[in-house]
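All protein chains of the complex are present and in place, except for one that has been dropped.
Naming follows writing order (A, B, C and D), and every chain is counted from residue 1.
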Amino acid sequence: MSALLEVDKVEAGYGAVQVLWGCDMVVNKGETVLLLGVNGAGKTTLLRTLVGLQPCRGGAIRLAGEDVTGLGPDARIRRGMAYMSELGVFPTLSIAENLRLGAYGASNAEARRRAEAMYQMFPALAQKRRSAAGSLSGGQRKMLGLAKALMSGAEMIFMDEPSSGLAPVFVTQVIETLKGVIGGGTSLLIAEQNIAFLELADRGYLMDHGKMAVSGTRAELESSDAVRRAYFGVGAEG
Amino acid sequence: MQALLEYAIVGGVLYGIFFGLVAVGLNLIFGVMRIINLAHGEFVILGGFGAYWLSTSLGLNPLWGLPLAALGAVVIGFPLYYAVVPGLQRSRDPEMLSFILFFGLAQIIDAIISLGFGPDQRSLPDEALGGGTISVLGQAFPDSWWVAAGVAILAIMGLWLYLTRTRLGFATRAIMANRDEAFATGIAVDRVSAIAFVIGLALAGAAGVFVPYLQGSVAPGIGNNLTTTSFAILIIGSLGNPVGTLFGGLVFGVGSMLMQTFYASWSDLVPYVLLVVIVLLRPQGLFGKAVRNA
Amino acid sequence: MRETWFKRARAGVITAAVLALVFGFAPTLYNNSSLLFMMMTYIVLAQGLNLLYGFTGYLPFGYVGFFGTGAYATALLVMKLHLPIALAIAAGPVASMVVAVVLGPLLRLSGAYFSIANLAASQILFIVIGNPNMQDITGGPYGVKIDQVYNPTASYAAMVMLVVGVTLIATFFRRSRFGQGLKAMADDPVSAEMSAIPVVRMRLLAWLTSAAVAGLAGALYAWNLSVFYPDAVFTLEISVFAIVFALFGGVGTVLGPIIGAGLLYALYNAIGISEPQYFQLIYGVLIVGLVMFLPEGILSLLTRRGINVF
Amino acid sequence: MSSEPILALTNVAKSFGGFQVLTDVNFELKPGEILGLVGPNGSGKTSVINLISGVHQPEAGTIRFDGAEIQRLTPHARVKLGINRSFQVPKCFISMSVRENIEVAAHFSGHDADIPAILEDIGLSGMEAAPAASLTANQQKMLDLGRALATGPKLLLVDEIGAGLNPAELTGIADLLKRIAARGISMIVVEHLMEFLNKLTSRVIVLSAGKIIFEGSLGDASHDPEVVTAFFGGAA
Partner (left out) sequence: NAPSVIKIGTLYAGSGNFAVASQAQYKGLEFWAKRVNAEGGVYVKAYGKKIPVKIVAYDDQSSTSTATTLYNQLITQDKVDLVVADFGSVLTSVAIPLAKEHKMLLIDPTGSSAGFFKEKTDYLADVSIPSSAVWPMPLAKFLEQEHIKKIGIIYGSNDFDGSQADTLKAEFKKVGITPVFDHAVPTGERNYTVLLHSAAAARPQALIELGYLPNDVAFLKSLKSSGLHFPFVFTIFPGQFKQLMEKNVGKDALKYTYSYPAPPMIKYEKVNLGMNTDQFLKAWGKTHDGAEANFVNAGGYNAGILMAKAMGTAPQFTQTDLHKALLGMSGKITTVLGAYKLSPTGAQLGQRLPVAQFQPQKDGSLKTVVVYPASHKTGDAIYPAPQG
């Protein structure tokens, strides 16, 4: 396996506050990596830094061997990254237009094909394809955000909590869809709290206070005390 | 009475279309970058002086002012954009900061025009745009009005096509809708915005070419008024939508001309009264989309 | 808050006292009292605008409408009803508050839509008051003349008092729960309602206060000027200056608008007096330069160093 | 517990621009009760909360709180009566500090709130001076809850506060909500996470496409075929 994404001692923060402290991480081609960590551990910040939305204050980020640390988000996304943000959509644009933007670099025909697949998966979106995204419910927005990221067809997709706020019926569906995506050779880095996602992951990292506390395969994580503590609260009181 | 009414309506339509062009550049700059371009009117005037200079110094047809406006917008717009806008956007309240900055810019442009051309009014000969009249529904209007309206329609439709049919235009609308998400989607926000900025200036300059015709003359210092009227028009039509601005222009033009025909001294109330009434009825403008707040 | 009222108001009282001293004694050092008077007028307008914009987020592009209304109310009451000047001046803010109530529905709008609609409203006032058909009532385009009550010293003193008053009002906004509630509304009106804040009523209150301040400033300006045309008190330039000054100083604070207006207006005059040839050019360059190098307003020089500005 | 309902919705309906969001919604809530409100995305849960809290007004039907009709009252008036809510998409006062966010609500509602205790409850006690803008989305949601608690509500509407939390954090929140309920505060909890809801209540209402399709116990709901297809999916 070759490394697609290499994160080397990355530091980042907001204003005077430093959030990430020398984060190391690797995502191999076709691999699905889960990013765990309690509230405020720095998961969102890491994903934003990787895609270039947050300036990298130290360290390096490499995509397929190329150093992309100095590139803007547009250049990184052109090189095959995609990012699903926690809450973002284009509120005054229609659902269809939002999806089209997800496949910003693709041809019209290709975008249409991918959009149909998305509508299949989320009939609620199909129903409202002409409505403004700003009128959607919280969960529908989430679906749109996810669909938008999947529209990109990127090699390396970052997802920030794709299942939060989704009804169980859709969580199951999302997992099934992601299995398909993974089968297609896409690499995923998913920050997620829903245990159900563990079944997708090859490996995972646990973040703690902006540092990588634990890393390992799914099995290793499942048996890690630190993960249990942070994640399931086992021994949290003790 | 009937004839007067028809004349006022046809005149108002032409005049309004022209004002749609005057305002549409502001719409783009305000809609995409959230820049309150208080210097908009000054850019319009620059276009007018450019056409005047071409016509008097080089003996060219003032319509060459249109490509000159585009060229000028590129030459002024890109450096200006990169010099000030990214800095603005990084600040805490870009919209409000732009207010001060572009106020200062308006002063500079006004001063430069005054120093370069003096305070005098400048007009252009009618013959350059035909010099005759064209009648529609039996109502004759000067050729220059038709040319201006024609160019305005082409420009606004062109902008509409740009925004709805091209990738860059699509990206532009995405930035208008949510700047952060546009970054996250991989749009080269700065480049797309810079292009929108330049197009906005070019449209302002292009409108300026016709100011000596539809306003009798161009002079430094008339920019304020154009800026204010443009803001009114674009809010009537709603932010971000060029067709809305065209519509806002029409509402303004026809309203003003009807008022001018029957109660001339109150005619400049029209755009403002319309604006207030329309936004109170539809707080997002005639063409705006509402989004939920909870 | 456990602090006493005095403790909270202290900074404001000191600021007001300093302003009163400065403007009270300035004419003995520099006797172009018109300039000092105009500077105070702009301090008041910038601060009045700050009460609305800095605390509620509504930027009144047509703020001058209230100023002009106050000026005209005073002038017309003196001219037509021969009211004593003190009463006529008191009517200034009343008139502008009446206008504010009529324009109240504009507060349903937000952002640019509000700003531009407010601008439109001020233009409507201007066009109506200056219309030839209104000659018998307002003097129309011929303006007004009340030089029988002209009294630069008294009007100057009154403006000093208004500066003090508006500083104290701003202090109240800045240091009271009321002001905090306004800021909450500006951040998120829906959440503010959910904090039991009567959003509509409080917004209207801020709007009326801001309007009254401008109306009173207009009334005193009319008294000080005594001969003027509609354009003199309704020109958009007044709105734009007030906004630029307030923003430049830093809105949402008490000191910001005072420093912004004082400094930029002083510069404006210094350039106008020393370099009349290139007045506009230099002023424009200066403003652009200041914004580019101090994008957060002048007070950011302090806040950037972690100093909490009052 | 008195049998008089603290909240009663009768034939409530709402639409946006021709799109029917809620149709004929009827239900009651007893004092001190916790009601789970579930349903697939876009079924109208948040809209129900919006109508009860006054963010929107119903087109038809009545909403009674403590026996009085409230559907025409302003939101802040309802807050004063004792209704409050959190938001699905956090909406705190981002230019203020954590503490100020809560102080404002306490002040304007006239409720003598124990602010340190609230901060402790919502897990932000170390961060009271931090600007709200620097909180993570989940922390902001907790701050929203704190703001609601500061007004001393009798009825609390909680909109997907568990979304994006891990099991440990969920347990913490469930405990918190139980403690709040123990103070006699009635609650409507909107949530997709059934384990979480299960810790709080047994009574749920299931919405689908704006209509109530089920009312009863959580256990029964998971066996109701209509609920299963609409909400749980094949997996449940």
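What we mean here is this: contacts are C-beta pairs under 8 Å (C-beta built on N, C-alpha and C of every residue); 3 or more make two chains touch, one makes a residue touch a chain.
In this text, all values refer to a predicted model and were calculated from it rather than measured experimentally.
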Visible contact partners (per top-of-document touch definition) of the missing chain: B, C
Omitted-chain contact residue, chosen from C:Ser110, C:Ser176 or C:Asn269: C:Asn269
Touching the absent chain when the full complex is considered, from C:Leu103, C:Ile238 or C:Val251: C:Ile238
Options B:Arg122, B:Arg173 or B:Lys289, residue touching the unrepresented chain: B:Arg122
Sites on chain B contacted by the missing partner chain, in the whole complex: 3-4, 7-8, 11-12, 15, 110-111, 114, 119-123, 125-126, 131-133, 140-145, 213-217, 219-222, 225, 256-257, 260-261, 264-265, 267-268
Missing-partner contacts on chain C, residue numbers: 30-35, 38, 127, 130-133, 135, 140-143, 145, 147, 150, 152, 225-229, 231-232, 235, 237-238, 269, 272-273, 276-277, 279-280
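By definition in this document, only the chains that are shown with their structure count from here on.
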Pair of chains joined by more contacts [C-beta pairs], C-D or B-C: B-C
CA centroid of chain C to CA centroid of chain D, Å: 43
Length of the line joining the C-alpha centres of chain A and chain C, rounded to whole Å: 49
Computed distance of Cα centres, chain D from chain A, in Å: 28
Residue numbers of chain D (touch at least two other chains): 16, 46, 55, 87, 91
Where chain C touches two or more other chains at once, by residue number: 190
Chain contact topology (line, ring, star, complete or other): other
List of chain D residues in touch with chain B within their complex: 16, 46, 50, 55-56, 87, 91
Contact set on chain C toward chain D in their complex: 177, 180-181, 183-184, 186-188, 190-200
Chain C residues touching chain B - in the complex, by the definition given at the top: 59, 105-106, 108-110, 112-113, 116-117, 119-121, 123-124, 127-128, 131-133, 189-190, 236, 240, 243-244, 247-248, 251, 278-281, 283-288, 291-292, 295-296
